[in-house]
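What you see is the complex with one protein chain gone and the rest in place.
Right after this comes chain A.
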Amino acid sequence: MSMAATQVVRSEWTKIRSVASTVWTLSLAVVVTVAFGMLISALAKNEFGSMDARGRLSFDPTFISFAGTGLGQLAMIVFGVLVVANEYSSGMIRTSLAAVPQRGTFLFSKIAVATALALVVGMATSFLAFYLGQAMLGDLKASIGDPGVLRAVIGGGLYMTLITMFSMGVAAMLRSPMLSLAVLMPFFFLVSNILANVSATEKIGRFLPDQAGSKIMQVVTPVDDDTPYGPWGGLGIMVLWVIASLVGGYVVLKRRDA
């Protein structure tokens, strides 16, 4: 890393740690993901007795403890969007680019810092959600040493990190926090779920970043599952989405007037 990029990374770290939104979005992500995962785990434990054989075969205690991810990821999305798009809404972008006219260095230093933070928080969230979720599951619980479990837990942290990166790319393209959230929130909370639950669109929905990426958190493959990719394949699809959004964000920043 060149001298200049080190300076910019330090600067971006100061930016990110000096605004309140960083703390509240990230803590919300941890709390919501973990709490919701615990709740669903407790409910699943009570329901297990009334499940049919198929349900019991598909029962995935690890995946169940990540049930809060769908909600918790929304806070990570807000974090990613605010880190990038607040530069535009506040007008700070002009001050920032006057200090760092190399726009690629500026954007990727910002993304690097936010990604590192998201990775730490995402991993902590994932391990917390797993252990506390398993505690709720009683004797149905999985152990971190079971086949595929450690991969799923680490994958949960990677998933949170990638969804944050994807949001930052989208925010860099749309250059407005409100617009970015108006696109990302309904997309991940509604559209993706609707596509997944309608049989005609189910096969398309599988290739969306969140659905492909969340495959990594699965340990037990559901009985009638015909998903054409495995856990790492799914994460790979998500990585492609992330790369596309970051490239798009970079091209917009590079081309447009600040």
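Here is the rule we use: a residue touches a chain if its C-beta (ideal position, glycine included) is under 8 Å from a C-beta of that chain, and two chains touch if they have at least 3 such contacts; residues count from 1.
As a working rule, contacts and distances are computed from a predicted model.
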Tell me the UniProt name of the left-out chain, picking from "NAD(P)H-quinone oxidoreductase subunit 1", "3-methyl-2-oxobutanoate dehydrogenase (2-methylpropanoyl-transferring)", "Putative tricarboxylic transport membrane protein" or "ABC transporter ATP-binding protein". "ABC transporter ATP-binding protein"
Would you mind spotting which of A:102, A:193 or A:221 touches the chain that isn't drawn? A:102
Touching residues (missing chain, whole complex) on chain A: 3-4, 7-8, 10-12, 14-15, 18-21, 86-87, 90-102, 257-258
